[in-house]
Structure formats: C-alpha cells, structure tokens
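Here the complex is missing one protein chain, while the rest keep their positions.
Going in written order, the chains are labelled A, B and C, and every chain counts its residues from 1.
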Amino acid sequence: MESNPMMKTSITKILENNRICENIFEMVAASDIKPLPGQFYMIKGLNGDYLLPRPISVHDYQDGKIRLLYRVSGHGTNQISRMKADDEVQILGPLGNGFDVESLNGKIAIIGGGIGIAPLLYLVKNIETQKPDVYLGYKDDTFCADRFRPYCKELTVVTEDGSTGQKGYVTDFVNISDYDIVITCGPDIMMEKILRECGEKNIEVYASLEKRMACGVGACLGCIVNTKDGNKRVCKDGPVFSGRDLTV
Amino acid sequence: MESNPMMKTSITKILENNRICENIFEMVAASDIKPLPGQFYMIKGLNGDYLLPRPISVHDYQDGKIRLLYRVSGHGTNQISRMKADDEVQILGPLGNGFDVESLNGKIAIIGGGIGIAPLLYLVKNIETQKPDVYLGYKDDTFCADRFRPYCKELTVVTEDGSTGQKGYVTDFVNISDYDIVITCGPDIMMEKILRECGEKNIEVYASLEKRMACGVGACLGCIVNTKDGNKRVCKDGPVFSGRDLTV
Amino acid sequence: MANLKVEFLGKVFKNPIVAASGTFGFGEEYNEIYDVGLLGGISSKGLTLNSKQGNEGIRLWETPMGLMNSIGLQNPGLESFISREINIMKQYKTNLIANLGGNTLDDYLNGVLLLNDSDVDIIELNISCPNIKAGGMAFGIKADIAYATVKAVRGICGKPLMVKLSPNAESISEMAAACEEAGAEALSLINTINAMAIDIYAKKPVFNNYYAGLSGPAVKPIALRMVHQAAKAVMIPICGMGGISSARDAIEFIMAGASIVQVGTANFVKTDICLDIIRDMEEFLHSQGIRDINEIIGII
Partner (left out) sequence: MANLKVEFLGKVFKNPIVAASGTFGFGEEYNEIYDVGLLGGISSKGLTLNSKQGNEGIRLWETPMGLMNSIGLQNPGLESFISREINIMKQYKTNLIANLGGNTLDDYLNGVLLLNDSDVDIIELNISCPNIKAGGMAFGIKADIAYATVKAVRGICGKPLMVKLSPNAESISEMAAACEEAGAEALSLINTINAMAIDIYAKKPVFNNYYAGLSGPAVKPIALRMVHQAAKAVMIPICGMGGISSARDAIEFIMAGASIVQVGTANFVKTDICLDIIRDMEEFLHSQGIRDINEIIGII
C-alpha cells in the first residue's frame, strides 16, 4: 500500500455535473494523473462561500477523466452541486493510500452502504484476479447499482424500505464466512459491525474511513483515527485501513 | 422628492445576465414594483462568498422587468457577473429617493461618466417636458450610448482616448451656461467639477451619489454625506441630491 | 407549535429575537418592509445625552463574512429620542430597549435620569462602544472601571438595567462577574471586536480612527464562546449576540446560556432575516420535540 505516486492542485473546468437522483450528483472533470482505487480528491468551487475543499473519492477514471459521485449533505456539497459545465473547480489529488489491488487474492466480498458505494466502483473494476461479490445497501433510491454489474460475480442490492431488491440492512445478506477478504465503505455503524464480525472470524477486512479534513495531505493532524499503532491520519495513512490495525 | 412608495426583498430567478463589453454586464430580473428614475436595488447572489448586497441603480424598467447595468469592479460584482439565467438572486428595492422628474422643467443637460451612465437612461426616458441634451463620457469602450439617442435632443459621446466621438473629458464639451438644469452621475472628480461650476453660475444641479452601504434602507448610518443641513443618508435621503444642499 | 415566549427582566418577549442596537435605527425603516412588531424586541441606535454627528471618513468596510463599522454613535440625542423616536418605537407592539452610550460617568448618569421617566422597557448600558476616541472604550475593558460605572448607574436607574459588554474586555468572565456584582440585572454581549483594515494602495488605514468594530458571521464562534463564559460566570440572564444569521446560530447562543438574542449585521444581508430566524427556530424546536424554548436555555 504505497501511496501517492504524484498529486497536484489544479484548477479546471467541469465537464459534467449531473443529478443522478434525489440528492446524489456526479461530476466529471479532466485529470491527467491516474488514481488508485480508494484514493480521493479535495474539491472546491472557485466561488463558493465555504472555506475548505471537500474530500470526495474517485468513483471512476477513464481516458484522463475522473468521475466523482457525491451526496449533497451540507452547505459545501450543496454549492458544489449547483456548479455547471464550464464552471471552474479546484481539484487536489489523487490523495491517500488507496487499495492495494494486487494483494487482493481469494474470494472477495465488497459491501457498500449509501454514498459509501462511491469509491467501490473503481475498485471493483480494478480487481483483476477474480470477480468479487458486491453487496450494496441503500435507504430507498438505488443509485448507480447497475454500474457494478459487469464487474462482479454476484450483485446483491438491499434497500431498507424494500422498494428495490432485498428488504433490510445490507449486512444481513452477506455471509462473511464465505469470503477470504471483505472490503467495506459506508456509514460508521455498518462498517463497525463488519469490522467486528471479520475480527471475530479472523477474516481479512479493509474499510475506507471518513473524517473531517482540512489539509488533506497529512500536515494538519485534524483527521486522526486511533489505531493499534497509535494515531494515524485518514487523509495520508488512509483512507483505507486494514481491520487488523483498527481498534474497533 | 417623496421616496419609496413601496419596496421589498424578493428572491427571484435571473432572466438574463449578459456581458455588454469588457467588464460591463447587464442583468434582467422580474420586479413588480415600478421604480422611480434614480432609485436603486441591493443585489446579492444566493451563493456568493461576500456578505453584503451590492447597490445597483435601475438602468431601465419595462413590463415588470428591471434592467441593471453594472461594472465588475471588485469581488462582489465579479461574482454577480458570473451568475447565469435561472440562478437565484436576492433583490431589495426599489430604494432611495430617485429623481423628481415632474419638477424638471427647462433646458436640461444630463452628464454621465463611465458606469455613472447606468441610472441616466431610465431618467432620460422619463423626462416628459422637453428632451434633454445628453453627454456621455467614457475612458475607451462606449457602451450603451446608442440606447440614449431616441430620448435626447442631442447626444455627445466623449472618450478619453478619442477612439469614439470627441476626445477628452466629457466636462470639456458641455457649456453649462446653456442650461436651466444639470443632472450628473459619474466619478466623484467629475461630479465635483460640475457641482462647483453650477454653484458658481447658480444653475440648478442634481447629482446621484455613491457611498459604501450596509442596510440600504437608512438604518445603519453607514452611507452618510455631509450636507448644509447636516448628515444625510445616501441610501434613504439620496442617492439624488440637489447641488444646493451639498457642501462641495 | 413550540413555545418561543421568554420572560426577560420581567418583560414578556414573544420570541427571543431582538434587533441589535445600531443596525435597526429606531425600527422605522425596517417597518416599511415588514411588521417589526413581530420581533421580541428592538434595541435602539446607541443614544447619547447630546446629539452626535458621528465619525468622518469611511464608515463601513466589508471583510470575509464580516463587517467593520465606525459610525461613531451618530444619533439625535436623548432629548430628541424622548420627544420623537420613542413614540415611533412605541407603536410597534414589542419591547423597547434604549441603548445608552457615553464618554464619561456623568454622561451615563444624566442619560439614565432622562430615560427613567420615559416609556422604554429596558436600558442597555453600552460600556463598550469601540468607535469613540476618548473614554468610551475603557469602561468596557477594565473590570474595576466597569464595576464603578455600573454601580453608580444602578443607584439611580429606575428601569431594568442590562449592561452590554465588549469583547475587547481583558477578561469576559471577570467583567461579567463585576457587572453582576455592581447591580446589573442582565448582560448583553458581544459588541463589535476591535479590528483594522489597510488600504494598501493609499498606504493608509481605511478608517480615520485606525480601528473599527468587526461584526457578522465571522465573529460568531468567538461571540458564542464569550456568551458561554459569561453565562458560567453569573446568575443573571444574558442577551447573546454576535454574527447570528440563522435559527441554528440563535439556538447555539441559547444553548450556551442566552435567554434572548440580538441580530445585527444579518439584517443587512437579508432585510427580513429576523422573520426567517423566528420561523426556523420554531421549526427546529418542533422537529426535535422540544416544546418550550425555555427548556434549552443554557443547557451546555
């Protein structure tokens, strides 16, 4: 898991910025550095009335274009969602360690919850050894699930209200013991459950974590997570952590 | 000069926001209150990273639509200029006293300088007794001069660099003594010169003044101008002042 | 419907939102836009014994999410206030707070004597105006000077007395405690924070007085901390302010210990913002199952 071969701040014009559903949006912008799955960018519109860039994961990358899938969850993402093609955006990245895809061998389960599915598409597309099983949990709207289908062995979609796919919590539909490796991104409560279960069953597990960030590059020590090896920076030492290291 | 029959804050979608030349823009928005010539609005985009609304004069009004002609002169107007049709804008107004067009009788000279021409179009269109002579001074680009032609007896365009019309300062091309009333809006230095000359020659003169504003409605006392009658508020007692009252 | 009604200094405030001194004139101009009687109260423009023309030069300067002002207490003077402006304010069905400034102890004492016989509901003693060169400021900085001033005023004051603290005080906690001990029945804070701007092209300070007072959203986190400190230091009720621009902000101040709040600079950002704040506060309380705003005053 060596990180950041290269990164930079660039100011570029947005190519697309579309609403996917309710409050999920997708931005497309040019970037000449190929990211690793699980890496992220610090994003800021040039005219927003918020101070700090917002961390958003790479959802997909192709032909020099990054795709960012994001949820409007507050003031900053709201303003980002109002930008239009040709508006200028400031992008720093790719940042963080990302997944070490080459080390992922065996039967893999990928479990995403809500907007936590964002970083998982590009990961799934880059797992070369064996197609993983993908479990996606949503509250109601099942955005972007179809994008995963071509790259997974089995795709299980779960909604809390049962409007699409299975009804319930996504974690109820995964048999953890069937897998060699589990990878998860989603709400804390979901990830904690999975980390705990994998810990008990001694199954390799990776989680992509979220913390409030300022610098995004490892300098400010604002995004700390406690690990068995002391404080780690989510932006620099993560966002991907092995369950072995986490103290959950 | 009785003021503000009505005013209100409204949030409305921009109908148009076009570049006229270099850094002059024109915004069109709906407003159901008919303004008086010389009145102004406090304008703010809903997503700008500046705090206070910006005062902008009514440039024209027709069929429930106000036109605002403005120059990008700093951070706020820059952001306003980047807004597009359908973006939301907050508009408070019409504000201020405006010109008392009914009292304007006799031979009238209207002298505008730079973006100071903005409030003069709607004024010229509303002078009913006698078409005025209009003098417009520019640095180089002579924006919107043609709009005045149908409403004036004579139109004199002056540029500092001589690229269009006469070359020099607009004040050099007006024979103040020819007029009963002089009306001016433009850079302080231009207005001061005109006020002084009219004072000496005892000619009725009105100037539309600019001051930094916060409330725009007369409450904060931030936009004071010294008059013979003590402090007056440009936003409420002005922006139009009679040369008789000013201390220049 | 959650209850927004609060009792403060024996007066009923129909809601905790008060228009802040100096940002709302005497209510007249804003009343052209909406019914200012819908507010919990209005604090008048800062008044002085004699009328004042205020400061020369630039009076306003915008900063990142803040506003600097150097009005210098321009006001019609107490006599005019009592014969004219007070009658305008009294038409609005809301609490009338007279904000009283001064340069000397005598200014304050004479001012209070005039207000005693008037129709104001509360006197807000402004010991903190940063925009007057001589004197004015010191009252708000040193706790012992403040103590002496408030004590003397209290002695002759026939109205409920609220003392307005300056964020430039050496110590907000000590200042708050000193004012309480001297007889203040309530505290309001914060006034504007001393600040500076320079015109780098002219190589001159923007304001004739060099420094001016900073207000607006930029100062909110500082104001909130000070309100919390003051609330912990005293038993008397507190009127909190500084950068409040939303119901969320107002609720933060109330949780930090304010019984009522004032909204200043935000009125400039959106003229009728106080009505938005009142509506959204009620909605917040309702959504959180809080039946009465009094339940959350000072819960932190």
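Here, a contact is a pair of C-beta atoms (placed from the backbone, for glycine too) under 8 Å apart; a residue touches a chain by one contact, two chains touch by 3 or more.
If you're wondering where the values come from, they're calculated on a predicted model, not measured in any experiment.
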item: Chain not shown, its touching partners among those shown; value: A, C
item: From C:86, C:256, C:273 or C:293, residue that would touch the chain that is not displayed; value: C:256
item: Among A:8, A:107 or A:167, residue touching the chain not depicted; value: A:8
item: Touch list for subunit A against the chain that is not drawn; value: 4, 7-9, 44, 49-53, 90, 92, 212-224, 230-231, 236
item: Residues of subunit C (touch criterion as defined above) contacting the omitted chain; value: 63-66, 68, 141, 170-171, 193-198, 200-201, 203-205, 210-211, 214, 217-222, 224-225, 228, 243, 248, 251-252, 255-256, 284, 288, 296, 299-300
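Everything below uses one rule, namely that only the chains that are shown with their structure count from here on.
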item: Reference subunit A; chain at largest CA-centroid distance; value: B
item: Geometric centre: closest chain by C-alpha means; value: C
item: Interchain centroid distance [CA atoms averaged], subunit B/subunit C, Å; value: 35
item: Geometric centre distance via CA averages, subunit C-subunit A, whole Å; value: 47
item: Cα-centroid distance, subunit A relative to subunit B, in whole angstrom; value: 53
item: Junction residues of subunit A, two or more chains touched; value: 49
item: Residue list for subunit C, restricted to those that touch at least two other chains; value: 65
